[in-house]
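Note that one protein chain is taken out, while the other chains of the complex remain in position.
Take a look at chain A:
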Amino acid sequence: MLTKLAGGRIYDPANGHDGAVGDLFLQDGRIVADPGPGAAPDEVHDLTGRVVMAGAIDIHSHIAGGKVNIARLLMAEEHRMAAQEPCGCVGLATPSTHATGCRYAQMGYTAAFEPAMLPSNARHAHLEMADIPLIDTGGYLVLGNDDLLLELLASGAGEEAVADYVGFMLNATRSLAVKAVNPGGINAFKYNQRRLDVDENGPFHAITPRRILTALAGAVQRLGIPHPLHLHGFNLGVPGNVEATLDSIVAVDGLRLHLTHVQFHAYGAEGDRKFSSAAARVAEAVNRRPNISVDVGQIMFGQTVTASADTMAQMGNAGLAHPKKWVMMDIECDAGCGVVPFRYRDKAFVNALQWAIGLELFLLIEDPWRIFLTTDHPNGAPFTSYPELIRLLMDRDHRLARMAELHPALPEHTILGSLTREYSLGEIATMTRAAPARILGLTDRGHLGPGAVADITVYTDRPDRHAMFETPDLVFKDGRLIVRDGVVVAFLQGRTHVVEPAYDPKIESWMARRFDERMGQRLTHFRIAEEEIRGGNGLVRHACQPGAF
């Protein structure tokens, strides 16, 4: 079937289109070249005056896996309240898989990636992601606190062996990228260390976080994984942590590095409240170094729940839990999880400044190809707050009006009021479509050129950007119309994106022994078979290019 999307204003930064009027043709789930005047489309959508973009892609959203289910259990109150509503799944911090897929699709998103898949929990995460309808998914594998890697490093293993280990783990767990969460810190917490400096030897294995960080960034480069090492840095949420953030940037020595939810890592310890914005320093460092990318992890006000593998940081935050209950878990010699409910209050100075720091980062980092729109769902806010966040970026008056409602001491602690930048539609399209696809290596997504998967979102160009991005007119997934005027009109299953880097299988015999001796699990059972992912349907492999990055 040939479908024509006629006369829309096309925002397709990957192909150099910034709002020019044009037609798109869809066939067999992909965008095809204009078939010429002789072709008779089976279906035509007149999009005159509408805004057309590729389906949006969320590079960092906690949508599946053990910690998400713990968060759902802990947030019993919000589900009890939701049960009172006619459709109880709007805007929850811990939506069901079904609501997750629906809400993303209704906002014009066609992919979201789980950024913290633990090796031991990967099978669970995949089983759960397969139950998220409508959108594509994939997982980033959490490494850097796994005792096996630390043992390998402690044994003096070279770059090659580390890359083989990482390569095996990515293949075995069907992952798309490597994530490091407070490298070394989660492991140290299991030995009752509540803090670990970047150059301090961790307990037992006696390896420094810096060594782990550089080893993983090097392995990612060596294996040619498209996405750079995805780093949840040091001292999350601690005033003054900007020094460790800047240090991480230097530590990788030119290798590519993605700093995730960098808002939580851009804090100074200056001023009368010993808590200050260091957004300008982070932005300056990012602007100067093309090897660095970030996503923001914007906070928005209201009740949410924070869920992270970073037990060291989360244990430190547990006293701030609202409601007053929290879960910590040490997990299977590879990481942990900490789940702490939290309410960001607009009248609280610290929360207001966090909000401002996030927006400062958005506005000070110049290249929209290297900064990504995230709330670190649900840690900064539920992903359903993206339309409001987009409005804050595109509409300075709205931003200033919102700022005026916050804690009165805020203006003297932020330069936000002086920042005049407003994101354009083209920049939003870059930040939420083209750039995420490029930095994940999804070559046929995030753009609207011939050959691209026909994941497409159509908006009415409204001055109220919140309203515009909250309710697209049309959303196509794989060429099928799934959402019309904000209502899901068809259900389909998404796909799972993975990489399969080449590695020397010799590492497997060492690992098999370690699994027998330590993990009480056979390595063959740890490995996830292709037919386990969506019943064998829907695995999408992306090419690795060793040495290319």
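As a convention for this text, a contact is a pair of C-beta atoms (placed from the backbone, for glycine too) under 8 Å apart; a residue touches a chain by one contact, two chains touch by 3 or more; residues count from 1.
As a convention for this text, contacts and distances are computed from a predicted model.
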item: Undisplayed chain, where the name is taken from the UniProt record, one of "Tripartite tricarboxylate transporter TctB family protein", "Formylmethanofuran dehydrogenase subunit B", "Putative spermidine/putrescine transport system ATP-binding protein" or "3-oxoacyl-ACP synthase"; value: "Formylmethanofuran dehydrogenase subunit B"
item: Option touching the unshown chain, where A:V327, A:I428 or A:L448 are the choices; value: A:V327
item: Options A:D42, A:D397 or A:E517, residue touching the unrepresented chain; value: A:E517
item: Absent-chain contact - pick from A:L2, A:L320 or A:V488; value: A:V488
item: Chain not shown: contacting residue from A:L92, A:V178, A:V262 or A:C544; value: A:L92
item: Hidden partner chain, residues of chain A it touches; value: 64, 66, 68-70, 72-74, 76, 79-80, 82-83, 85-89, 92, 94-99, 102, 106, 118, 120-121, 123-124, 127-128, 131, 147, 189-192, 204, 315, 321, 325-333, 339, 487-488, 491, 517-522, 524-525, 529, 531-532
